[in-house]
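One chain of protein is taken out of this complex; the other chains stay put.
And now, subunit A:
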């Protein structure tokens, strides 16, 4: 193996948003930076390449953001989704600093666009990247290259050697060959572990083997586990992951945003036995998006089937795959592999429980509910009667895991005996330090940008 290479001040593990923000900040402060990215160049950028926006506090209209979105409102929104499992000091720090991130991002090549058609509700709170996360990642790689940051693709890190309260060495593979470097500081920005299905199955149980991973196959938690094994402090519940219900035909990995299905509120959802199992109309979809991942995960074979009729076919965002279509309900059940008898009984029971639907309003809770069935459907309950009928299969799609490295407001990692002198973490891999459950759209990129910049600045200061 030879002597580790000591030419670099800072090694950054990962090549997504958090890593790049750290790299750019550190390089601008004069440090000599190397990025070790596990993925090949075409797949660089981790889950960040799948994102579309970041949530940004602002007191007045800012770039593409309209009106204002203050700290208190932002924090309240966060508290609601995390049910209070939030580190208030760190969360408020991210919220406050998100505002200066936007101009910083623009200055480093990111372009914004007005909120996308179909996402008007986010026009005030979330700034959308023009072209999405991959264009953001592309812009940052260009900026980093111009600053002299060295990038290794196909370079998964296998070990970060900890000696007391110092990192001494980083081991990684490059084109199949083992290499070691001994930088003076290390920043971990390698995401969660959701792509390691074995680990996911350990944490969640065997059903996890049927889950789909919405983002990159490269976030396997190798470095996270390696550091935890060496006594680095962790935070977050290892059994928790953020999961949503997505199109069951999505690829195992990397299906990204397009596999989402927004039809549930207008549908009935049955399991593979043809039985309904939850109130499909509990709330508007953005608010219920996240619980359906768990609901489907609890069903046999971790699969669900959403059924709509012609009345509802155009009420939600278009889907990536066309729905399964049939002229009669039994035919649809057959095409979807559902037991026809049980399915028909469920639909008939549901249809009979629907009442007056004249108050139906697709965009808001309309109180058009069933009566006398369990589970009830409490909004948008219209009978499934008009051919053609459409069906989508639903599976659990994992976005990220919550287990992570515990950091302080300087993004510094620690062991039980105190801070580690030259180890920082940013992005998904430390997001558990801020939110313990739930998720607020656009907050992941805010955490990554804020903590990436902090980690980059702190590490650069350390090596100066």
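The working rule: a residue touches a chain if its C-beta (ideal position, glycine included) is under 8 Å from a C-beta of that chain, and two chains touch if they have at least 3 such contacts; residues count from 1.
Here is the rule we go by: contacts and distances are computed from a predicted model.
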item	value
Chain left out of the displayed complex - its UniProt protein name, from "Sarcosine oxidase subunit alpha", "ABC transporter substrate-binding protein", "4Fe-4S ferredoxin" or "Multi-component regulatory system-4"	"4Fe-4S ferredoxin"
Candidate in contact with the missing chain, chosen from A:50, A:169, A:288 or A:406	A:50
Contacting the left-out chain in the complete assembly, out of A:113, A:230 or A:351	A:113
Of A:176, A:322 or A:359, the residue in touch with the unshown chain	A:322
Given A:9, A:254, A:428 or A:458, the one touching the chain that is not displayed	A:254
Selected residue (touches chain absent from view) among A:4, A:131 or A:238	A:131
Contact set of subunit A toward the excluded chain (per top definition)	42-43, 49-50, 52, 111, 113-114, 116-118, 129-135, 138-139, 142, 251, 254, 256-258, 260, 314, 317-322
